[in-house]
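Okay, so here's the structure we're looking at.
Complex shown without one protein chain; remaining protein chains in place.
Chain IDs A, B and C follow the sequence of writing; residue 1 opens each chain.
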Amino acid sequence: MNKKFLVAGGDLRFVKLAEYLAEKGCFVYTLGFDSGIVLPSKIHTLKSLMSLNERADYMILPLPVSNDGLNVNMPYSGNTLPVTQLCSVLKENGVAFGGRFSDKIIKMFEDRKIETVDYSVREEFSVLNAEATAEGAVQVAMEETAFTLSGQKILIIGMGRIAKLLVHILSGFNAEVTIAARKYSDLAWAEVYGCKNIHISELKKNLGNYSIIFNTVPAVILDRENLEELDKGCLVIDLASKPGGVDFDTAASLGIRAVWLLSLPGKVAPLTAGETIGKTIFNILEERGEADD
Amino acid sequence: MNKKFLVAGGDLRFVKLAEYLAEKGCFVYTLGFDSGIVLPSKIHTLKSLMSLNERADYMILPLPVSNDGLNVNMPYSGNTLPVTQLCSVLKENGVAFGGRFSDKIIKMFEDRKIETVDYSVREEFSVLNAEATAEGAVQVAMEETAFTLSGQKILIIGMGRIAKLLVHILSGFNAEVTIAARKYSDLAWAEVYGCKNIHISELKKNLGNYSIIFNTVPAVILDRENLEELDKGCLVIDLASKPGGVDFDTAASLGIRAVWLLSLPGKVAPLTAGETIGKTIFNILEERGEADD
Amino acid sequence: MNKKFLVAGGDLRFVKLAEYLAEKGCFVYTLGFDSGIVLPSKIHTLKSLMSLNERADYMILPLPVSNDGLNVNMPYSGNTLPVTQLCSVLKENGVAFGGRFSDKIIKMFEDRKIETVDYSVREEFSVLNAEATAEGAVQVAMEETAFTLSGQKILIIGMGRIAKLLVHILSGFNAEVTIAARKYSDLAWAEVYGCKNIHISELKKNLGNYSIIFNTVPAVILDRENLEELDKGCLVIDLASKPGGVDFDTAASLGIRAVWLLSLPGKVAPLTAGETIGKTIFNILEERGEADD
Partner (left out) sequence: MNKKFLVAGGDLRFVKLAEYLAEKGCFVYTLGFDSGIVLPSKIHTLKSLMSLNERADYMILPLPVSNDGLNVNMPYSGNTLPVTQLCSVLKENGVAFGGRFSDKIIKMFEDRKIETVDYSVREEFSVLNAEATAEGAVQVAMEETAFTLSGQKILIIGMGRIAKLLVHILSGFNAEVTIAARKYSDLAWAEVYGCKNIHISELKKNLGNYSIIFNTVPAVILDRENLEELDKGCLVIDLASKPGGVDFDTAASLGIRAVWLLSLPGKVAPLTAGETIGKTIFNILEERGEADD
């Protein structure tokens, strides 16, 4: 694709993203990788926005776009880049892609007639990241236990994307997986994917049977009442976004190991996660009819 | 569960359903199995509606409830049973369960203050039946080919419930499965479930690569233009509901074997399909708070 | 490969084998396909041995080579071909490949200084055929039951090649598979492949738990004493070579459905089975250093 991109800020995922775009034939500028990162020579690394001598078709901002609401999220740079400075880098009709724009930043771009598109809300983005999350969770389960996954009784709470992919991965390990869910259709999916299943209303009385529990539901299901039912050797891995699904203080007081793993894709598989962003953006361009010219 | 059911009409699925209900502790009358079917003694087989001496809590009607809009669908009976005759068999607040009620029959029951509930629209019903459909489709693929599934290049069009379960089953056969779909999230699911994937817009130019094609999309995708691309030895199995996904006349004229498989659960796995209806009805009762008394 | 083959006799597998050889660049004569079979034009179909005007490098005989000890096994021909007539069709140092030569036929070839090689005793031949056997067995299990394989409790007796591949295939169907075997290492394989397992000495008391039993051990394990333990609805599929593993008369008298499936690869997947013979012969030639010239 014969288009010009500016990748501004971000972590290792965005380095890989820049490479991905370049491999697809795009012309890629990057900004914000001045701290110990060497990019391939086909990427045009800018020292500062001043060095950009032309306007880009698209700008790609990190995930999240900004941590403080003002400056671009640039962990691999010693410099600071206010988002407002990016308002004049795009050609007319250019698009600013980003992950989790704040309302304020969206409005700021809108005021400059710049369209913003959030790649992180796309369904395919979530599916592909769920694979990375599930792999990362399994890796931690292996690291944190002194037994094989083979033969373990494992509980997964929830039957969404991440849970389905945990089931898929764990099938190769011969673990006996049980799904706890509220919706009967989720229990049906558990059944046809070869899992035991229990309705969430039956959870408490079954909790003592498992050596590993993965939670994927963002509600504090593993509260004191439920945590007290667990086997003391049980490992709890919480994959739910805030507020999480575990009362961690109580778990600690009961001597139960519980870990809360957030943002796994960028941590355990930044290269894959960067490709995922690239694929998602290409899909968006395809749908907009801007991919092939 | 201490409730009285009348199972009126239906095929082998409903024989199994009656057994399922009886095993759960329900009192079960059946009507419409007088032609060569012997039911277990714990089932109370009625010769006619006249023999019913009490009112039931629930009535279960077949799928579909009626083929002609007037009489209950009773393939295992030599008799005829107008749906209207069922209006006085239930206790007050009883429920008439059925599959695909016509509007007219719903109205008829409503006029008698009888609530109708269609078990066939429940999501868990569809998921569990999708497993039976996928198994039946794989069985036919094995019967209709003179090669092993192992090593075959197989295309599945669509990535809904049935497609996902085909992928799951075929994973044990080492087939190389490709998904063709329109939505990018479906292609992402294909990827994380280990399949190759192509956007539907790229379908035509890839069609010559497969020895078996399963279609799950109810739109005539395999029209003349596409059928002409197929390898002559390719087997096409259409699992889509009407209008189906294949121009069968053209397929025949091109010498391509194409089969349209409808209503597989009741055909290849009536016992499982009967249990599925039973599970679904119990879930409904659970949600209504009528399950445990 | 620039060699001349004569494929003499055999069933559909040998038609496919002839095609396979031709696709690899070999020059292929066939003999014995005069009854309703049309071979691709690149195959040189002989009406009789008289039509062969040159000597071949290799001759491929069927599996088994002969049914009566005298004539070539030629089910697709109305003619008769005594094996002795094949003694002068090969060049010096040519090889006669065949499946299950009788001692008498081996001696007959030896007396003419013709080397015989049995492709059917090769390990890779057995492994590849085990896949076809396992698929065929699963197909029959699906055809003979009115329930899905998903959710069934299935017993496999033995843990050899066919059993291992049954386990692999059934994993896609979510069946709960138990292995019964005598060797502890086989039970260990069952465990690491995700199966329940019982020592054969514990078989009898567990036999009532299964809806499908596959036997792969060639010894009558399912005798009256054991058959009496089975659930009446249980389906028994015997895959063992003679003497088989089931007392079929007793099974019939007890009302238990039992089927003995022999020679499945040639029946359910003749095309794959033909390729398997071709691959095996190429491996042999590779090992002999005769493959690449």
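By definition in this document, a residue touches a chain if its C-beta (ideal position, glycine included) is under 8 Å from a C-beta of that chain, and two chains touch if they have at least 3 such contacts.
From a predicted model like this one, the values you see are computed outputs, not experimental measurements.
One chain is not depicted; across the entire complex it touches A, B, C.
Remark: the omitted chain is touched by one listed residue; of B:19, B:118, B:191 or B:247 this is B:191. When the missing chain is restored to the complex, the residue among C:46, C:60, C:89 or C:128 that touches it is C:128.
Touching residues on chain A toward the chain that is not drawn are 12, 131-132, 135-136, 138-139, 142-143, 145-151, 168-173, 268-272. On the side of chain C, touch with the chain left out of the figure occurs at residues 122-124, 126-128, 130-131, 165, 168, 183-185, 187-189, 191-193, 280, 283, 287. Where chain B meets the missing chain, the touching residues are 150-151, 171, 174, 191-194.
The criterion applied here is as follows: only the chains that are shown with their structure count from here on.
Chains joined by the most contact pairs: B-C.
By the residue-number overlap criterion, the interface of chain A with chain C counts as same, with over half of its numbers used by both chains. Averaged C-alpha coordinates put the centre of chain B at 36 Å from the centre of chain C. Residues of chain B in contact with at least two other chains: 131, 168.
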